[in-house]
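Structure, as structure tokens:
Just one protein chain is left out here, and the rest sit where they should.
Letters A, B, C, D and E mark the chains in the order given here, with residues in each chain numbered from 1 onward.
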Amino acid sequence: MSMLHTVNKSPFEKNSLRTCLRLARPGSDILLIQDAVYAALPDTEFAAGMIEAARQHNVYALEPDLMARGLDRDKLIEGVEAVDYDRFVELAATNDSVQSWL
Amino acid sequence: MSMLHTVNKSPFEKNSLRTCLRLARPGSDILLIQDAVYAALPDTEFAAGMIEAARQHNVYALEPDLMARGLDRDKLIEGVEAVDYDRFVELAATNDSVQSWL
Amino acid sequence: MGAIRKFMYINRTAPHGSIYAQEGLEVALIGAAFDQDVSMAFIDDGVFQIKSGQDTSATDMKNFSPAWRALGDYDITRLYVEKESLEARGLNVDDLMPLTWEDEDDDYIEKPSIRIVNSDELSKIIAGQDVVFNY
Amino acid sequence: MGAIRKFMYINRTAPHGSIYAQEGLEVALIGAAFDQDVSMAFIDDGVFQIKSGQDTSATDMKNFSPAWRALGDYDITRLYVEKESLEARGLNVDDLMPLTWEDEDDDYIEKPSIRIVNSDELSKIIAGQDVVFNY
Amino acid sequence: MKFAIVINEGPYQHQASDTAYLFTKAALAAGHEIIRVFFYHDGVNNGTRLTTPPQDDRNIVERWSRLGDEAGLDLVVCVAAAQRRGIVDADEAKRNGKDAENIADGFRISGLGQLIEAAIQADRLITFGD
Partner (left out) sequence: MKFAIVINEGPYQHQASDTAYLFTKAALAAGHEIIRVFFYHDGVNNGTRLTTPPQDDRNIVERWSRLGDEAGLDLVVCVAAAQRRGIVDADEAKRNGKDAENIADGFRISGLGQLIEAAIQADRLITFGD
């Protein structure tokens, strides 16, 4: 059984991403959407946690949400991959279930 | 000029109370309402911050919200005073303005 | 799709400040009629949903917390509470409602529904679900 | 109540994930017609509201971020950005929109509206306000 | 003393409207004046008369209508926020070509200027939100 984890909250504001990382099995697909894409910014107080997360999991960030917030897909934390909605659908289909950390 | 600070979010979920404590002047009135009353629980991971806050400020917790959540007004962090809505109104009136940390 | 599926209600929000806990419980009670393999997880502020002694009378809000006690009758008997979430909030199992169920295969003995699990155990349980709901 | 009052818009939410930033800016632009002493504070994720380069086209959402540039014309010229909030997010002033105003008392020279202040300075400024709005 | 109240969330989903209501009642009981209750963001959803909450629960909308009537409250729904969310009175229905309206008793729809005016005229403005 594999699970896609989506997270939609900024890690600076709310505990959703922290809890996701505590409870996702190693090697999970984790997709940052909406305000959670801020977690992909380098040099933040949350960056060390994200660098570690990107080593343990496959971390993605939704590109339309990155663009809306003025974040450059080429300047994300290493290992975080920008994806479009087609890929979001593909991740939801290839995993056995989807958990939304709100 | 004096300001009443209200906070309505659990400190375990969101950064509102942390930011309030960073930006309230020493000696401020701080009122915990809604889910922020959980901050008045002793022995939590946030308790040390609250004990310090209760030394620097006048910290209150809205009793109807404590009761709704099953928290005992006699078992709060030392220095946190349970108050009713009449006292909430009085705090809003006696301070010069009200800031809501959401 | 005739097979029984594993449903989990993942509860992460505090009660009363928002309606998610209350309307989430309504889903679980309705869903119980569908004979799936149902469990619940209480994580983060979700552990406050089953804190004992909730009394909303002074807020004029509906006190839905007694409805938790009905879960056992609806065959929802596995309530996983994350140990780390409890500890971070200074709580232990005695601060929670004594939720139980009657085991009809064991002379209707009343058994506790709440199971304290650590993050690692819970993460495995979550990973094994077919469908998860979030409240 | 004829005296001019000190109004502050305190912006703490990220844009786009919720509407507070957008509808908060609408209040500020309408409020500018009332000739009060207006300033803004950007705290926590509120600093992202004035991040440069926002492009909502791929989300189909309205891009309201260009409206920030109108603030100077509406005589809202003091935008306090908390230094600690910027640093926690790995940002500096160059990551923000270059928001300016023209000083009519100084030969219409264009001056920066953004002022980086630390928590202690900002706490004093907030404490001196008559009315605060939160977005 | 003159208070202005701002409510930024809809009924039931968040506690904002409940807390604001109890605060308003307590302020009136203490002899204060509530010069306006302004509904903004999803707060405008407090102003629909089409809700039917469960009988064993409080009726948030009716409660505001009743208190508004008893205490002469000025319950103002922001027009821009209301248009985004579908809160409509007869005038708005006509202007926007809608075939129905849903505003509750005692509420009126007006502009954001009413919020600013309240903030200028009140001694205290207090916001209830999420």
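The criterion applied here is as follows: contacts are C-beta pairs under 8 Å (C-beta built on N, C-alpha and C of every residue); 3 or more make two chains touch, one makes a residue touch a chain.
In this text the structure is predicted, and so the values were computed from the model without any measurement.
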Chain not shown, its touching partners among those shown: A, C, D, E
Sole residue of C:Tyr20, C:Phe42 or C:Trp101 that reaches the chain not shown, by the stated touch rule: C:Tyr20
Identified contact with the non-displayed chain, of A:Phe12, A:Tyr38, A:Tyr60 or A:Phe88: A:Phe88
Residue numbers in subunit C that touch the chain omitted from display: 1, 5, 7, 19-20, 23, 26-27, 30-31, 33-34, 36, 131-134
For subunit A, the residues touching the chain missing from this view: 6, 8, 33-35, 64-65, 84-86, 88-90, 92-93, 97-98, 100, 102
Touching residues (missing chain, whole complex) on subunit D: 16-19, 59-62
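We adopt the following convention: only the chains that are shown with their structure count from here on.
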Where subunit D and subunit E overlap in contact partners, by chain label: B
Longest centre-to-centre distance from subunit E, chain (CA-based): A
Label of the chain whose CA centroid is most distant from the centroid of subunit C: D
Whole-Å gap separating subunit A and subunit C, where each centre is the average of the chain's CA atoms: 27
Distance from the mean Cα position of subunit E to that of subunit B, given in whole angstrom: 26
Where subunit C and subunit D are represented by their mean Cα positions, the distance between them in whole Å: 43
Overlap residues in subunit D, where contacts from two or more other chains coincide: 44, 131-132, 134
Of all residues in subunit B, the ones touching two or more other chains: 8, 12-13, 15, 34, 64-65, 97-98, 100, 102
Contact pairs between chains, per stated definition: A-B, A-C, A-D, B-C, B-D, B-E, C-E, D-E
